[in-house]
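Missing here: one protein chain of the complex. Every other protein chain is in place.
Chain IDs A, B and C follow the sequence of writing; residue 1 opens each chain.
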Amino acid sequence: MGITLPLLILAIPLFMFLLLGIAGVKMSHKLAGWLGCLGMGTTLVLAYTVALTYYFCPEFTAETGERIQTIVFNQTWLAFTQNLVISLGFLLDPISALMLIVITTISFLVHLYSLGYMEGEKGFQRYYAFLSLFSFSMLGLVVATNIFQMYIFWELVGASSYLLIGFYYTKHSAVAASKKAFIVTRFADLGFLIGILVLSYYSQTFDFLKLTTDSQWVLASTQGATFMGASVLTWALVLIFTGGMGKSAMMPLHIWLPDAMEGPTPVSALIHAATMVVAGVFLVARMFPVYLLEESATMIVAVVGAVTAFYAAMVACTQIDIKRVLAFSTISQIAFMMVSLGVASNGNGDVCHHGLGYMASMFHMFTHAMFKALLFLGAGALIHAVHSNDYTAMGGLSRYMPVTRWTFLIGCLAIAGIPPFSGFFSKDEILSAAYAWSPFMGVWMTIVAAMTAFYMFRLYFLIFRWDEPDYGHHTPHDPPLPMMIPLVFLAAVSCVAGFIPFGHFVTWNRMPYDIHLDPWIACSSVAVAICAICLAAYMYRTKNPLPEKMKNAMPVLWDWCHHRFYWDELYMFITHKIIFNGVCRPLAWFDRHIIDGTMDSFAAVTNKLSRVIAPLQSGQVQMYVFVYIIGALLLGGITVLCLI
Amino acid sequence: MFENILIYFVVIPLVMLGLLALCRDIKQIRAVAVVGSLGLIALSVVTLVQYLGMRAAGVEDPMLFVDSWTWFAPLNIHLAVGVDGISIAMLLLSSIIVFAGSFASWTIKEPKAFFLWLILLSVGVFGFFISIDMFTMFMFYEVALIPMYLLIGVWGSGNKNYSAMKLTLMLMGGSAFLMMGLIGIYYHSAPEGGQLTWNLLEIVKNASIPHGWQSFLFPMTFVGFGVLGAMFPFHTWSPDGHASAPTAVSMLHAGVLMKLGGYGCFRVAIYTMPQAAHELSWIFLILTGISVVYGAFCACVKTDLKYINAYSSVSHCGLVLFAILMLNETAMTGAIMQMLSHGLMTALFFALIGMIYGRTHTREITQMGGMMQIMPYLSVCYVIAGMASLGLPGLSGFVAEMTIFVGSFQAGMTDYLAGHGSLRLVFTIIACCSIVITAVYILRVVGKLLFGPVHDEHHRTLTDATWWERLSTVTLIICVAAIGCFPNFFNNLINFTFKPAIFSVLGMN
Amino acid sequence: MDSVGSIILYTIVSLTIVIFSVLAVTTRKILRAATYLLFTLFATAVVYFMLDYQFLGAVQIAVYAGGILVLFVFAILLTSHPGHSSEPLTSKRRALGLIASVLMLGVTGYSLLARCNFFNAAPEAANPDMQQIGTAILSTGDNGYLLPFEAISVLLLACIIGGIVVARKR
Partner (left out) sequence: MELKAIYFLIPSLIMFCCGLFGFITRRNMIAMLISLELMLNAVDMNFVIFNRFLFPGQLEGMFFTLFAIAIAAAETALAIAIIINVFRASHNIDVRTLNEMKF
């Protein structure tokens, strides 16, 4: 494959960013919007060409059927030492091709959708510029050939996410949310960075291909070094995973994602549901062969994922802001993917169940991107219609917005794991992998899946419930065409994506592999999901006192769930009370009063001393005479006494 | 004498001084300043090109364009010049900042005197970077420091007399240490009976400073330059000084003068006394490591824009000295990159703060807000500067910091695994933490100053940047982005001649 | 062995010097101080006569007692009211003065009395006559004082001019 197409995939969004960022102010909204869509559309076509070529062209398949990892180009960007070199390149392999498709699809749809959603907003051009910047960064991230390139683009997506969350910069909440998102992920990136440093010290390379091909040598290179009881490699991998936890909003670094919903809804769909937040999963998947080396690292991935999944699902059951519910559902679903990666290994440097977890994770990443984007865009349409994020302001919308309603329903069914929608297939693979790893994990994840179905349908029924608030003369209606097309398209994808033979495209060792549905697991999960949906329907479809009763029965639990287990308050306490008031302020005081005070006191002492000495030079001759005489006499007296 | 290209770095500013003295109105003064600084940029680019050409041709000398003219024979003082990649990078940086600074002081009061002092200051700066004779180096160093007093004391704002005095006295205090160190080096610069010399290249070649003396002279010189490099606990001149200084002076001071400190620490202290550097670096590592996080923490609570930026400079310049002390090729390359990067972005910061202050007449972030709606251009520039400062890839801060961290970590791990203690490692990780704290204070300022609703309705009438302000900021932004996007060019430029020097340092390990 | 007369004279003279010196600096009336100074100067002149320097004694009386004292008196009359007493000394000032002068007296007196051998009588010597003095002043050879003489002349001239310039009314 020539380098032109891959290069253009990266260059076009970058160019669009620069063009819209610099010249955008002079453009009309329409021109800027269509330019953005055109740029992204071109990228979409190119990315599909590249990805499909990769999947279907025999050139990229070895004799054994293994898909070949290809570095299309790799340009040295910064050479630290002979071995440690940051290159900017384009790595084409099953997961990067998959992500190319996901990113460009969702990004293009969001570009299109925003034409309607953001119409007339101040800073429309800026919005498109940032979208292009994000697309560029995200594409750069997934095609990274080395871990440092990934880190670079990792930071760039963080920054573009910051800019987009803070798009409504006149709102305090948006500014605070963007700041929070950036700082929390920055904190995680610190771990990522140190992890990279540790890993690269031993392996003496940043290169993914070197790291992941026959990665047993990486383990050997650490020479069994340990630190605080864990092997150095575990430390490195866990630290790198910390970066992933930050971006993918795993507990306890998840707090930024719900707040990030302050950004425009299409942005939430693109960044905070479909693409950027799965970067952590992608990172672990990319490093998967290395993670295989350390059982404890994968264990941590799995456990963090499992805990987060459950936690997020619980919280999602009690939120009233529809975007918040979707945000927590995103956290929960990403945690599914994490779990899936974590359970893909049995810890002997080998994978269990043919690496089912890896494939399932990637599969779920794909399907989740589609249906979650659909849900967010649907939510955007609802918000666009009623101008509120709060479900209490909604109701009876199925009458006014049929298209939105049906597409939203498809999304809900997909996420709930009802066949034949896409979520069923991918989630089922994950559950299989979990059961294979440990039955407890399987059951646990099944429960979470049931909760998913419950809260999604709670949301659905609350939004589209029968009683309707007073909309006045401004009745809601289905969104305009640019917003409609993405909804319908994504709904269609969510219906059929499950039938893609995913194992043929993406597996951990890039060997094609046939998916088998385990009937027992499939049946049980579907049954559980249907039960949960029925429960949700019973509780929320019509007016029912049960939710209130349950709330009153378990006030503490409800309160904790509703307040997201007070994580935000805890972080507030740590950052403001401890770090800001307990470290920064005393340090600043120390600097001004102790350090600077010392310096000033040198000056003050000198000054005082001079004021003491200066009056001796009084200008009074008599004083001079006195001092002179005394001095002379002392000298003379000494001379007389001693010498003569 | 005039066939050597380097001498023109001093000649051009001197000619500018002469022309400025003849100027009668503001237009002529501006013309002289702009043409002169453009000339300096052109000169540094020409030097760079010639240098690269000679390197490409395989010249292996540690310094090029070396020349020496006797100045005072009895003490063997020469005007000796010579440059390597580092000096050229610094010359480039200085000329760009002088250029941007000229535009930033477009409407200064009493322009003639102001520019006279400013250009005199740049004589010192350029002279310092081209010198390889310690005495002339020191002389130019002083020439660069003294105008500072007047520039702050006369054109400053706020508590300017105090600040000017404090800055000058503290830096002079540093100079006193430095002078002791330099004279000490001079008296041990030759083996028994040889001709004493101030020339750095010869001193390095002779390598004759006795070990005991090194452990005395190294701290002297390092602290002497370290004061200018804002090393903890000698950094307190920086917040006050910067807060009171006029825009262009802040730019030049933070952008270039503080680099004199880092450059001097490397060129004199470490270059000539590697053994002591290796043995005593731990003391200064602790101090500079503290600088890095301490400055960042302090910046988190300040509400005056210039104070925030000054503390951020303490943090970033601390990183420079920190990396130099790692005695690791990568880290030291990173240190020089950080000097370039910090010079440009902090100059940008100070330029923007000056422009905002010139409009709102306040630097308190609590009294401003929503600037993005009022002056979008300046605000966008501020965001870019902030992003550069917190290390966004594609801008200069990232490459510099990453180079430093990678290098330091390598050095630290090597030390740790060799059983030399974990000090370097621990402080590297502490220094890494600064990227988070930096993000905190930068975003805090950006959030409060630029975003949010407009705080003061009177500010709504303010205008956005004028053309000269745009020119000044755009120049700096382009440079910041250039380093951030094409770091390997600078990396190679610095690294190329760095290697022999570093090898000599590491060779004695 | 000196004559009894000269011893009596010496006693009177030295007592005059001591008493009037003390009085000159302790009296609070300035005009009296000038008068006491006059007596001291006269006594000094007598000492010069006793030591056979008649010319010097004459100069002392003419210039000091006659010239300078008159100047003093004029100045005093010009600048202070007659009968006006200066304010009494503060104890601090007196203490300073006493410390300095007593210390001076002690150190110098001790070294004179205990350490220096000045207890010989005056050797016989002729009184230098006027011719000798005049020749010495105006000669340039050994023991010639023409140069200082001229210098003093110039100095005096400068003083005259200076006095006029300083004191002249503007």
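Throughout what follows, a contact is a pair of C-beta atoms (placed from the backbone, for glycine too) under 8 Å apart; a residue touches a chain by one contact, two chains touch by 3 or more.
Every value quoted in this text rests on a predicted model; they were computed, and no experiment measured them.
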Where the missing chain makes contact, among the chains that are shown: A, C
Missing-partner contacts on subunit A, residue numbers: 619-622, 625-626, 629
Subunit C residues touching the omitted chain (full complex): 1-2, 6-7, 10, 13-14, 17-18, 21-22, 24-26, 30, 33-34, 37, 40-41, 44, 47-48, 50-53, 55-56, 59-60, 63-64, 67-68, 71-72, 74-76, 78-80, 86-87, 89, 93-94, 96-98, 100-102, 104-105, 108-109, 112-113, 118-125, 128, 132-133, 136-137, 143, 145, 148-149, 152, 155-156, 158-160, 162-163, 166-167
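Methods note: only the chains that are shown with their structure count from here on.
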Arrangement of touching chains [line / ring / star / complete / other]: line
Pair sharing more residue contacts (C-beta pairs) when A-B is set against A-C: A-B
Approximate Å spacing (C-alpha centroids) for the pair subunit B, subunit C: 72
Cα-centroid distance, subunit A relative to subunit B, in whole angstrom: 37
Separation of subunit A from subunit C, taking each centre as the mean of its C-alpha atoms, in whole Å: 104
Residues of subunit B defined as touching subunit A within the complex: 165-166, 169-170, 232-233, 235-237, 240, 294, 297-298, 300-302, 329-330, 370, 372-373, 376, 387, 390-394, 398-399, 402-403, 405-407, 409-410, 413, 417, 429, 432-433, 435-436, 439-440, 443-444, 447, 450-453, 487-488, 491
Subunit C residues within the subunit A interface of the complex: 96-97, 99-100, 103-104, 107-108, 110-111, 115
Subunit C partner contacts - residues on subunit A that touch it in the complex: 625-626, 629-630, 633, 636-637, 640, 644
